[in-house]
Structures are given as C-alpha cells and as structure tokens.
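One protein chain is absent from this view; the other protein chains keep their places.
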Amino acid sequence: MAKVTEKLEGMDVWVYHGKIHIPNTYSAGAVGSRFLIELRDNERIMGTRCPTCNLVYVPARSVCKDCFGQLSEWVEVSQQGTLLTYAIAYQPNPVQPSPVPIAYGIVQLDGADTGFVHMLGEVDPKRLKAGMKVEAVFKVKEERQASILDIKYFKPVRKVTKKRVVVKGHH
Amino acid sequence: MAQRAGIVAVAQTKYHPNRADVNEAELAYEAIKQVLEETGLTLSDIDSVVTCCQDAWDGRTIASLNLQHVVGAHFGHEFTVAEDGINAAYVAMSQVLSGDHETVLVESHMKESQGEKSLIENAGFDAILMRQLGLDFTSAAALQARRYMDKYGITPEQCAKAVVRNHGNAKNNPFAQGPMDITVDDVLRSEMLVSPIRLLDTKPISDGACVMIVATEEKAKKLARKPVWMMGVSNCYETHYLGDRELADCDALVKAARKAYSMADINDPLRQIDVAEISTEYSYQEPLWMEGLGFCGRGEGGKLADSKSIEMGGQLPVNPSGGVLPGNPNGVAGMARVAEAVLQLRGEAGARQVKGAKVALAHGYTGICGQLQAVMILANV
Amino acid sequence: MAGRVAIVGVGQTHHTTRRNDVNMAEMVGEAVRAALADAQLSIKDIEAFIFSNMEAFEGVLLPDHGMVAEVGATGKPGFKVTGGGTTGSEAVGEGCHMISAGLYDITMVVSWQKHDCGDATAGISAAAVPTFAKGMVTGAVSEFAKQALSYMKESGAKEEHAAMVRLKADRGACRNPYSHLKLGLGSIDEVLQSPYLVWPIRLYDFCPQSCGACVIILASEKSAKKIHKKPVWVADFVVVHQEPFRAGSFGDPTGTETYSQHVACERLYKRNGITNVRKQVDLAEIYEPSTWEEMSLYEHFYFCEKNEGWKLIEKGVTDIEGDFPVNCSGGVIASNPIGATPVIRIAEAALQIRGDAGEHQATRDIKTAIATALGGPNWTAMFLLKRSL
Partner (left out) sequence: MAEGSPTKQPERPEYIRIKFDLPRPYNWSTGRYLGKLYAEAKENKKLVANRCPKCKEIKVHAPTPVCPKCKVDMGWDWVELPQTGTVFQYTYQVYPLFDPHLGRTFADPHPPAIILLDNGVFLRHRLEETDTKKLREGMRVQAVWEEDYEKRGQGFQDILYFRTIEE
C-alpha cells in the first residue's frame, strides 16, 4: 500500500495524500438529449432558434442568453463552418479524450449564430488559422454514445459544400 | 448613500508556491492576526464575518468549516461566499451599509498547491457540452487569447511586456511570490502550455490568504489610522458557453466598470483614477481588461501596454504590486488587489507607492475567461 | 435593517429523486420563471442575483456560472453563497442586505440542489477532512443518530413519537404539490416498520435526497408595494454559526452546552419583543433533517419547555389544524434539495402569511411566521416574516 501520509522534513507537519472520489452523473435534459441523440443516430448537428433575437444557437439550447426566451424551434445546421479561434494544448490532464497535443477550436457552423466548442483534427497545428473552413468528422456509428464526443473533431474542409442545409421545424 | 463603508485594515500573507506547513485555518490566521494587531480589536469585537472559499479547491464540503474558529465565528454571524474575495468585500460593504453590522471581518484563502488545478477547473465547464473535451481554464484562456489577438492585432510581444512589467513591479512588493528578472525574449521562449499561452504568460501555483476589516463610516474613523472608502462597486456575469461569447470583448467587465464608475462619479477613468490594481492570470488579459475598464478604446489595449503611461511614474500606474502574474492564488487575487489599493491610498505601499494616490481601482474576476467580473473604486477622502 | 425589504415573489419546482428531463440549469430556470410569474415581473426587472447551492454535491465548480443564461443573469451582478445547510438563509439574508444597503432595488435569490448528479451522504461526509476524520465518516445520518439517542434518553420520547412526526409531515407533504416524499402513511406501525439506517434512525426518520429549486424575489419597500398585492415583510433575521459540541455535532449529549438556536432566539426574539413565541408567532417552517431533530428543535426554539417537544407532537399542537402549525409543507423530511431547503422554508412561510398555500394552508390565520435553517455543525439561521410591519 502506498504511503498516504508524509511527514514534512524538519517539522511536525504531515501531508495526507488522498482523494475525493464521488462519481457524478449529469442529465442532459430534454433539449440536450435530443441534440446528442441526433448526433448519435443521424449524424446531424442541431440548433435551436430564438425568434425574438433571431439567433440560432448551436449546440441546441433551451434558453436564449439575451432575452430569456424559451427556445423550441429546432434547426439543422451545416456540418461545415468557420474557425473562429483555436488553441493547442500541450499539457495532459486525465479528462482529455486523446493524447496531447490537442487542438481546441470554436467553430461557427453555417446556419448558426454561435460558436461550437470542440476539437480540431487531421491538421498540422501550424496551419491552423482563424477564418479557415472546417467540417465535422463523426465517429463510426458503433462508437457513438450520444455524447459531445460522437463528433471526433472538426477538420479542414477540402471541398466546400455549396448547398447550405437548413431544415426548420417546430418542436 | 448617506453612509459610506470604510476599509479599516488589510493584511496578506506572503504568497508562496506551497504552504504545506500550514492548513487553511493557520494560513488565514497569519493574516487575521495582523489586522487584529493593527486595529487593537479582538475576534470578539467583530460582529459579522464574510469568508470566501471554494469546496472544490479546499477539498472539503462546506470549506468554511476549516476556519470558523480562526475568524471567531462561534455564535457569530458568518456568511460564506464563493467566487473571488473581491465579491466578499462587496458583501461586507452591503452588510455595513444595510445598518445591520458595524464591523465585518472579510477573509479569503486558497491553497492551490493542495489540489490538481486542471481537474478542478474542468468541473467548472458545462458537463454535457464542454467538460468531456478535457478543457481547463488555461485552454479556454488560450481560445480567448487567440481570438483577442487575431481580432485586434495584439502581438505576443505586447503581452510579454505585461509579464515583464508586472514581474519588475513585484520586486518592490514584499508579499509577492516570485518576482523574476525576465525579458520579453524569456517570455516568448518559455515552454508552450496551450498555444498561444506560454509558461511565463501565466501565473504559477500559489498559496495565500488576504484579510480585511470593513466598518461603518463612524466606526472606521475611530478604528483606522487612515480609513479608505468604498466609493463604487459592481460585478457582472457573462454567459457560460464559450461559443456564445465574443471572447475578444469583455462585455461583463465593461458593464461592471460602468456601474462602479457611476457610483463613484468617475467619467474619465484614465484621468480620475490614480492607480489601478487589476487581476490578470494570463498576460493577454492585461490589455484586454484595460479595454474593458475603459482605460483605452476597444482593440487599443496592446498600444496601451506598449506605452509608458501604465508604468510606475506614468499617468495611470497599473499593478505597482506586480499583480497576479508573479503568483497569487485564484479566489484571493481580486481581494489582494483591493488590499493593495488600500495600501496605496494610505500611502503605505513602500517602494511600490504611487505618490499622492487618492483614487484607486481594484479589479477581480472569477471563472472561465473572466465570466464574473468585479470592479471596486476606493478613495482616501 | 436600514431599508425595509419584502418578499414579492416565490417559485419552486416540484421536488423529486431524479430529473432527467432537465439539466441543472434548466431545472433552476423553472423556479425562476415560477417566481417571476408569482411577482408578475419580467427578468429585466431583476437587478442582482444571489445563488445558493452546495456545489460539492453535484461535483461542479462555480455552478452559478453554468446557469447564467438559464436563470436570466446575463449581464447582471451576482453572488454565490456556499455555507452548508444554512446556505439558502445566508443567500436570502444577502439579498436583503443588498436592498437595505441601497445598492439594488430588486434582487432574486436562486437556490437549488440536483442530487441525482451525485451522492448527498458522500458529499456531507466530505465535510470531514481525512487528516482528522479518516475512518469516522458516516455522514450526517450517524450524527443525527447520536442526537436522537440523546434526545430519547433525556426527554423520554419514544420511537412512536418520531413516527408521529413523520405522519404529520406526510399529511402535509401529500397536500403539497411540490413535495418529494408523499408516502401516504396511515399508522405509526407503518413508520416503525421502516429499516434502520444508523440505529436508531430509520429510513422514514430521515430526509430524502431531492432534486429541486426555489426562488425568492425580494424588493425594497418602495417597489414592493407596487409589485405585489400581498408583500411579505422580512422583519428580521439572524445567522449564528457554531463550533461542534465537545461530544456531538447536532446535539450535546452532556446537556451542558449552549446551542446556536438559543443564541439565535435570544437575538431575534429580544430585538422583536417576542417573549412568548407560541402566542406572538403564528406558524413556523423549520429545517428538520430528522424526525427526532424536529422534536428537539421545538424545545430549542422555545415553542415549549425543555423535554416537552414530543408532547406537542402527541397533542397535535403543531399539526396543520393545530394551535401552532409547524411545517405544513411537509418539511425537510419530505423534501430536501439542500441548497434550496432554507429558501423553501422562507417561501412556504411567506405563502402561509399570504394565505396562498392552497391545500396545505394552515387552518388558523397566519400573520407572523418564523422560518429556520440548520447546517454545518448545528448552525442556525432564523427569519421573522410578517404580513404587516
């Protein structure tokens, strides 16, 4: 058994090396669940639109940050978008889904008014540039679990889709 | 406001990378003893206590349990708040102005050395949409830094200059953790943590405590050698999801500053404020927050950082203490800015004194990319 | 208080074991909207927010930050209170201070706990730092078990009396649309059949772990009269913290120590000229994590003489139809979203004063009420609410 208490050199002070280990499970709620299930089942990225502020939130949200309105109008947005900002993490932590370096990015998908926070892949970090076009890469169906990680990452677009997919529907 | 709330005394521990030799209570007590000594008060004279701590960092549910004896809370009135300690000072001010309490002890402590920073910070992100990505405050800050630098053409050199200036100022501050003789080149060549943020663009892990006594105007005049008055204060939340925010423009800070300025009758902050102590855990935040505080226009923070006007002896010296970058724990950093502002206004800031300072600004923030911003204006007349 | 403060709106969610249909922020948002509807205010009218939650239970850092949009706090000032079981009271207190200090005119207290994210017992156990409490961790249950043993021994109360407390709570809970446990219990025997958790605390003697939120809107005297037909005045409040007893956390088996409740009562009752609480106050909503604690709190708050708390239960004095109703809502043993629990006490007391409690409205007219909270190692908060000042 590893020593859990350690005496400090030269003084009567002990340090206890322990942990707090309480598993936590968070519910996505109705809106969050529908958003995640769409990723898992249909490889679709969904947003919700605020009719008052005329803003499309992606990922889908239930409340507008500006007007406090409840959002029920679902919108499918394009899987391609514009990279707003990015960062490359070189320090590992136990939560990261893949080894470092990890490139993070905020992507404004075509048809969305907000940025989507995710990872970037299949790209040399040196070639990342704000404004570049990127697109979502999904995990294969068997690996998708209705989580934000069902999208593997966003990668630079080789071929820009001309058609903007925007399907509107009422909840 | 008919009455004013006054700061009677302030104390800080020397900030240190690892105070394993003390627990939270003993750390806080080091600073508490100083304010009691200075004012001649005992813990029994305190009629309300505001403690500021966070369970996730202290590794304890109801973290304030750690220190209720050293703040004298037994059978006393105690409020425990989270966020940065500058908000605790705000709460103390409200208690005094409400007429319910006369003498309030405000305490904030943090032993960052005790926990694992990125794991604790990760728990601050939306669990469904962001936490699983493994983000921590530094990677989020890097997204903000890149966005800000790209949008306004702020350069890594300008950010590095902030680091060099803060470390230089810190040499005059006996409480500073790690003033370093560094150059812009040192910063730009230091290890890359999360691009574009390098090791020297960030503050190190830090342990420390800050304590102050806030009192009614009448009481403050009796107790303090030189009372310092809380003239204006506000704080403000930004929305949480990073993609919903314009990270290059700190709207919450703009709002918080406007409210604090209007309370304190300030319409030209650069001219009317004599010294500013601002919280910057990352170098890019100094130019960005200066924009938010209205010291310059949007996108002009880089130029301001380049100019001499925020150096010691300049028009508005920023962070004579060296600020947060040389090492202050989160949660204490903003309150330490208030403490430093008080020392300036009392003319007791030693080698870091800004001559004749009458009006000071203290700024603190909490959360991801400065999600909750707080601004306080203090004056000695 | 320098400026007078009134409760002008209350709202709560229904409290329950699990809320999969909403995330934490959305759950809290439900209570915000309910309170705004009650006050007939828009979110734009709210000037500052005070958040109350014990983040260790959900394992979230800065939980207030994660719900800014969902509670309508974007671009607004706010504070987060984090102080054990009394957290909610401190938040309401802070909401009052902000107004009476003249800093804001209308504040909103937002309180919640979503216990389906974690484990409340584990969360409470984490209040004991391993350096001095390793291996002695059995959460609040064992501390209340000790309190029950002491109370039993000293007062002569029997397990049947604890069962009567649950029956009273259950009658209230079954009439309260928001309460969590609605057991529909019919007899003392049914309660006594529930298993022990930590002897002598039975499952039915203890509070549940609930998901729920409660929101209170506070306003200055000037605004309150414009906002609500029936503002409820916060006449006074006290918060009193306490070091653990030498031989217990929630009860002193030595029978020699002063309780924070005594100190709180001394301050609150004296300041407000209360010499006989049963005569001068009409109702109480108290924070009773266990059936045994309810009986003992009756005594500590001077609702009766020492060792006679169980007699109030036996005689039905504290029933909804009784002379001095306590916890018509069903109380904490029926619903316990910890961060919100003290706020619910205040909200329920306010509803009783307004006469708006519906099915669980007390039979007698309620003009004055007290609402209490209990936290940490026997910390106490007390609010005195009135229909008119």
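Per-chain residue numbering starts at 1, and chain names A, B and C are given in the order in which the chains are listed.
The rule is simple: contacts are C-beta pairs under 8 Å (C-beta built on N, C-alpha and C of every residue); 3 or more make two chains touch, one makes a residue touch a chain.
Here the structure is a predicted model, which means the values were calculated and not measured.
Across the entire complex, contacts from the unshown chain go to A, B, C. Of the listed residues B:Gln34, B:Ser113 or B:Asn172, the one in contact with the hidden chain in the full complex is B:Ser113.
Within the full complex, the residue among C:Gly248, C:Pro325, C:Gly339 or C:Gly376 touching the omitted chain is C:Gly248.
Note on the undisplayed chain: of the listed residues C:Gly123, C:Pro231 or C:Gly376, the one touching it is C:Gly123. Contact with the undisplayed chain is limited, among C:Lys80, C:His97, C:Lys146 or C:His180, to C:Lys146. Think of the hidden chain as still there; on chain C it touches residues 20-21, 59, 119, 121-123, 125-126, 129-139, 141-142, 145-146, 149-150, 195-200, 243-244, 246-248, 253-254. Listed here are the chain B residues that touch the chain not shown: 19-23, 25-26, 29, 33, 42-44, 56, 59, 68-70, 72, 74, 111, 113-116, 119-120, 127-128, 131-132. Residues 4-5, 7, 11-30, 32-34, 36-38, 41-42, 44, 46, 74, 76, 94-95, 146-147, 167-171 are the ones on chain A that touch the missing chain.
Here, only the chains that are shown with their structure count from here on.
Chain pairs A-B and B-C differ in how many C-beta pairs are in contact, and the one with more is B-C.
Distance from the centre of chain C peaks at A, each centre being the average of the chain's Cα atoms. Centroids of chain B and chain C (each the mean of its C-alpha atoms) stand 34 Å apart.
With touch defined as above, residues shared between interfaces to two or more other chains in chain B number as follows: 59, 127-128, 239, 241, 244.
Within chain C, the positions touching two or more other chains are listed as 23, 59-60, 68-69, 74, 123, 126, 131. Chain contact summary for the complex, chain B toward chain C: residues 1, 23, 53-56, 59-66, 68-69, 73-83, 87, 90-91, 93-100, 120-121, 123-128, 234-241, 244, 251-252, 255-256, 259, 366-368, 371-372. By the touch criterion given at the top, residues 14, 16, 18, 20, 22-32, 61-66, 68 of chain A touch chain C in their complex.
Residues of chain B that touch chain A in their complex: 20-22, 59, 118-119, 122, 127-136, 138-139, 142-147, 150, 191-197, 239, 241-244, 247.
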